[in-house]
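This part shows chain A:
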Amino acid sequence: MTDSLDTRKMAMSGAEPLVLLDGISHAYPNGKVSLTELSFAVHPGEVVCLLGPSGSGKSTAIRCVNMLEPVTAGRLVFEGIDVTAKDVNQVEVRKRVGMVFQNFELFPHMSVLKNVAIGPIVSLKRPKAEAYDLARELLAKVGLSDKGDVLPSQLSGGQQQRVAIARALAMQPDVMLFDEPTSALDPEMVGEVLAVMRKLAEEGMTMVVVTHEMRFARNVADWVVVMEDGRLVEEGTPERIFEQPRMERTRAFFGKLEEQDGVLPTG
Partner candidate 1 sequence: MFDVFFDYRGLFIEGLLVTLQLNAIVVVLSVAGGALIGVARHYGGKIVRVVLGIPVDILRSIPLLVVLIWVFFASPMVFGTRYIDPFVAAVIGLSLTQGAYISEIVRGGLASVRSTQTRAGLALGMTRTQVVTRVVAPQALIRMLPPIGSQVAIGIKDSTLASVIAVPELFRQSQIVIGDSMQPFVVLTTLMVFYFVLVMIVVRLIDMLYTRVAARGAS
Partner candidate 2 sequence: MIARTVGFEWDAFGSSFAPLLEGAVMTVVLTVVVMLLSVPIGVGLALLRLSRHKVVRAIATGWVEVWRATPVLLQLFWVFYVLPALTGITLSPFLVAIVAFTGHVSAFLSETFRAGIASIRPQQRQAALSLGMTPAQSFIVVVGPQAWWRILPAFANTWVSLFKDTALVSTIAVADISYIGLQLRQETFMTLEVLTAMALMYLALGYPQAKLADWLERRFGVKE
């Protein structure tokens, strides 16, 4: 029973992990240790959800994958290449990794369409016309084809986050990182963003998602990683983690969530 629950489809297929965190540690300049020997893998086409209490290091971990934070120890392997090696060009890695932020971080001085097109134009040196065509296509995909000409500040939070997803997709990344993409949203807007993410997952996009949306983790994730205090507590399929958490700290974390929201997604 436990065995079948713990099967990791993508890993079983024998594919190399797309992203591998191999015992990475991280500390902030002020000395605060945020990650300690953290390891987990993300395989192509997989949706990995990172769960854990506030301050457990989820954001730091996801920023390390994008090399926005420098790891102090351990290896970070991206598409088979150890990118913690000295001579690796961080910019080249970031071009292939998309990121969606908690507070959207759209560029307020650019139109929505330009926000989506700016990555290909500046980083990939694509012709403008081509970049704008792609941007229009992606805005349509997230259901905002009529909003291209307005400024981000004129959109609702949910709309802004969908634009942010389109902006990251415009780089045609190999993996998408989401850092609590729905935490800054009013409840009625959470659904529209999760729907876009679910569609992406169905299309086979590789995704790493930090979230407090347990229902999303339960239904969409292929693999769940639970963290606390910068360490991995346990990892497994969502069925196994939610139904048979092995670690006391995982149970405690779920218990707190239940107190707050009164819901835990059961089967």
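If you want to know what made the cut, all candidates are chains of the complex that A comes from, given by their letters.
Assume a contact is a pair of C-beta atoms (placed from the backbone, for glycine too) under 8 Å apart; a residue touches a chain by one contact, two chains touch by 3 or more; residues count from 1.
From a predicted model like this one, the values you see are computed outputs, not experimental measurements.
*Asks:* Could you work out which candidate touches chain A in the complex, given the options 1 or 2?
*Replies:* 2
*Asks:* Under the definition above, what is the set of chain A residues touching candidate 2 in their complex?
*Replies:* That would be residues 63, 66, 68, 91-92, 94-95, 97-99, 101, 103, 105-109, 118-119, 122-124, 167-168, 171, 177 of chain A.
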